[in-house]
Every structure is written in C-alpha cells, then in structure tokens.
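A single protein chain has been omitted; all remaining protein chains appear in their positions.
Moving on, here comes subunit A:
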Amino acid sequence: MSKTFMLEPDLIAAGENVMPELNSDLVLAKNFLKQQSAATADSLYDHLVDIVQKILTQKPPDVVDNFEQYSWEVKHEKFRPNFDLLNDVYLSPPQLALVRRMDEMFRLVASKSEKMDEMGEEEQELDLEEEDTKPRIADLIDNNYYFKQAGYGLPDSECYALYIALNMLGIKEPVATVRFFGKIFGTKANYYVAETDLTIEELDRRIREFEMKDMPGEGEGLDEDRVQEAEEQKEMVGEGEGREEKPKEPVPPKLPPIPVSTWQPPPPIPVERPGQGVNKKVFWVCNNPGDQWICLPDVTPDQIRVARLSVRCMTGDLDAEIQTFPPFEGTERNYLRAQIGRIQAATSISPQGFYTFGSGEEEEDIDLEEGAGDMAFNPNPFYQGHTLKDLMDSNMMYWVHHGRHILKQGRTIWWNPNAGMEEGLEEEEDEGPPPMEPETGPPLFTTLSEDARLEGLPAWTSRVSSKLTPERALVTMRSNVWPGAVAYATTGKRSECMYVGWGLKCQPPNFSPLQLPRPQDEYIIGPEVMEMADPTFADEEAYRIAHLPPPPPPELPGEGEGAFGEEEEDED
C-alpha cells in the first residue's frame, strides 16, 4: 500500500539514496524558525512561544479573530524600556501632588474638629457662644443626595472632598455662612465656587476700606484727567497758530479751528458697597478641592454691562486676559465674578414661602416699598412644603426667585445719575440729559411665571424625579436660560439650587458681537460744510445783478448813463 505512490521528497531521497527522517526535518524547520532577525535580534520561534504562552495563560475569547493584535501586543511588551539599569528608580503615581494637598486639608479639618471636641468637654456652658462664632456650612452631602435622586449632582468622590474643602474655608477665612454655589467648567481647569457671607467684623473692615478707596479718589482723578486733556488741546491749537507765522511768503488759507470733542463720558455708576446688592455675597473659588480658596473681587456695574454683551469660556486661570468688545476692565477673576453674579441673580429659586423677609419668627410689618431691592431674608421656620402637584404646576406659581434682579445699570438698587447734578441743572437750564426714568426690576420673591420666555421655550422646565414611587419623588427645575442651573424641592422642607456648567447664557439664535458705534460728526452741519450743486452761469449773473452797486446819482453827465445802458444790453 505504501509503495503505490511516492511523494516528491521520497523520490529525490530515493534517487540520492538517502532516507528522509522526521527528526532531521523538524530540526531543519526549527532552525529556520530560530533564525534571528538582523534588526531586532528576535526570532520567530521565541515569538510564537511567547504568543502561545500568553494566550494560554490569559485565555482570552475569540483569539483567532484578533490574532494579529495579540502578536502585536507581545512584541510591544518586549520593547518596553528597561528601567532596571539604575537600581532605585521609582516612578511615583501622578496623583501624588494632588493627594498631598488633600492630605493637608484633611489634617487641618481634623485638628480643628479635635480642638472643638476638647473645648466642648472643658467648657460645656460656653458651647452656645462657640456656636455663634462657628461658620454655618450648608450640608453639601445631604443636598447632593437629593440632587442625585433627581439625576443631578456631583459624583461622590468629588462631593466629599468638596465638603471638607468648604469646612477648610470656614476655618481659614473670616466667613459666617458657607454654601456650595456650583462648578464652572474651563478649558484648562474647572472652578468650584463657594458662596459666603462674611463675618460682621470682616465686613466692617471691607466697607471701611471700600469707602477710603472709593469716595475721595475717583472725583479728583477724573477732574485732573479732564483738565490735562483740555490743556493738551489748548497746546495743540497754540502750536498750530505758531506754525502759521513761520512761512511768511505763501500765506496758507485760514483754517477753521480743530474741532474739540464735545462728548462727555457718562458719569460712572458707583459700585455697590460690600455686603449690598450684587456684592452681598462673597465668592471663593478653587480649581481642585484642597487648593487654596481664592476670594473673588467685588463686581462693578460696568463689568456686568460688558459681560452681558460678550460670550467667553473660562480658561481656569484667574489671571487670564479678557479680550472682548467693548473692552472688559479686569482679568478673568473679575469676569468670573460678573458671570457668577448674573447666574446667581437669575437662577436662585426656591418654593414659595421657603424664605421670608426678616427673621420670620415674629410677624413683622415690613414695608415692601422701602428698599425692597435689598431686603434681608431668612429661611422661613413656618414653611411646611408644597404638594408634588403644586410644585410641578406648569404655570410655576409655586416657585419664586430669591436672587436679586440686576438692573440694566448693573446694580440691584437703582442709582439716580442726576441726584448730584440737580442743583446745578436748575441754574444752567435744561442742557444736560433729561432726567432718567428710575429703573425697576421685579421685586424679590417674584414667581417664575413672570420670567421671560426664549422663543417659545419657557425659562424653566420642571421634572419629577420618579414616576414609579410618587411618595419618594421630588421636583427639579432646570433652567433653559442658563443651561446647567438646577433646583430641587422635596414635598418636605428641603430645597436647594446649584449650577454646574460653562457659565454661558443661552441666547437664541446666536450671539452677535456689538457693532461699532457710528462715527461722530466732526463739524456742525451748516451751509459751510454742506455739499451743494455749483451755480450755473445764469445763477451767477442773477446774483451779480442783484448785488450791483446802486445806480449813480442822476447829476452825472450822460457818458455814465450810456455806459450803463450798454452793459444792460449785453446782459440780456
């Protein structure tokens, strides 16, 4: 049977009279596989061994479909750089720097709480007084739990670290209340924002500082500037005249004087003092929980005005330059503060009755008329909560704003620009701007139903967190104007709002930058500067005739008469 057909090697072997042997074939094949590659000094044999070994130890599924990938990975592993050349090279994980800072923060908070414990044990009676000096920190973890029920909030890891960071802020800085405002994304780093009230002493200090800096300085500086400008202009005019005298022979035509700008900058709108209006709260930011909290400066009305006219992403660097038109005064620090101020004014909402004017404990008679824009309010101890149906009401009558509306002026309390000038105006008659209508915004605790709509889209969307278990459900309000702003309210006594987003307002259809203002007129429009058609010959003649010298007296001899008559004929 085996002799019926012979294979080719057999034939050759038979011819050469050498018997083939399986072992020698194997050795030949193995030698070929073990040939070393000149470039890598690796051999296919070793490679296959490694692949088989890797596949058998790791036992991945469907190897045959991804065999090339496996082969590539085995090679990749071989060419890993060898760090064993030096004995003790340890690459620390990249988290180290961050962890160090976190650790420092944890230590600080832990030591403080220990100290508090000791104090508590020693002086039980003084505990009550101690409470007063201790800052009130809003319970972020608790609120985050509710937010998460509704599908919003921060991840747990972030939330806890942040809560400790808020505690650190309370320990290190002179603040009375601390609340987590939200998170603002930046292109390079993100900002966590804490909203605080200062302690009374610190607030007093800042108000004094503000008054020292602001009141006497501004007026003088401006006056000096103006005087200087005027002097410069005078000099320029003077120089022009002086030059005219030098070249005596060709006398240049007499030029009208260079026009003087009659534009006067509108009076600067004064900044609201610390602890009032837009600067009622003080905001602190940090890039990572554990970093130093940095206090944001107070916002000026002008910054709010410019921020409204521009869009820009935060970068994550507080000293980054802001390039906008109209120009923005300050760095990203100020811009961030302006945006936070706007967001806070527009998206601080709570169920009706959650906050109340005054302390709420005694029923006080409060004049809403007087200073309603800047009234203090406190949580209402008598608040009982609303039903789910009320909170979900599509008219949103049960939700109110507790953020103060920022007027077009960039302040929450209207400042009368004419107040200082009134006496002057009476004397000078009505040359100045007409007295402005006082601006008024919606008062505090206006319902959300009053909010402006965006192209058919209501400013807020309400959603219920659970359809399956209404007894556990809570209501969330999502802002469509400031995407990222949400608020929740349970049917019980809890409510909170938060902002996580880019700090950009939704402006349909699109943002369009402010156009440059029209150029001003250089000269007063009058007959000298108006363009008009050149007079024709007939017009000139008519003018000449109209302006002829009066006819000579009749006593003169006839020659004159004749000449006059000839001329007349010519004209016709």
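For the reader, a short list of remarks on this structure follows.
Quick note on the criterion: contacts are C-beta pairs under 8 Å (C-beta built on N, C-alpha and C of every residue); 3 or more make two chains touch, one makes a residue touch a chain; residues count from 1.
One rule holds for everything that comes next: contacts and distances are computed from a predicted model.
For the chain of the complex excluded from view, the name given in UniProt is "Radial spoke head protein 9 homolog" [choices: "Radial spoke head protein 9 homolog", "Translation initiation factor eIF2B subunit delta", "DNA polymerase epsilon subunit 3" or "PRELI/MSF1 domain-containing protein"]. Across the entire complex, the residue among A:P253, A:P509 or A:P549 in touch with the chain not shown is A:P509.
Among the residues A:G170, A:G330 or A:G484, only A:G484 touches the chain that is left out of the figure.
Among A:L26, A:V99 or A:M116, only A:V99 touches the chain that is left out of the view. The omitted chain makes contact with subunit A at the following residues, 60-62, 65-66, 68-70, 72, 94-95, 98-99, 147-158, 182-183, 185, 187, 189-190, 310-313, 454-458, 461, 463, 465-468, 478, 480, 483-484, 486, 498-502, 504, 506, 508-511, 513.
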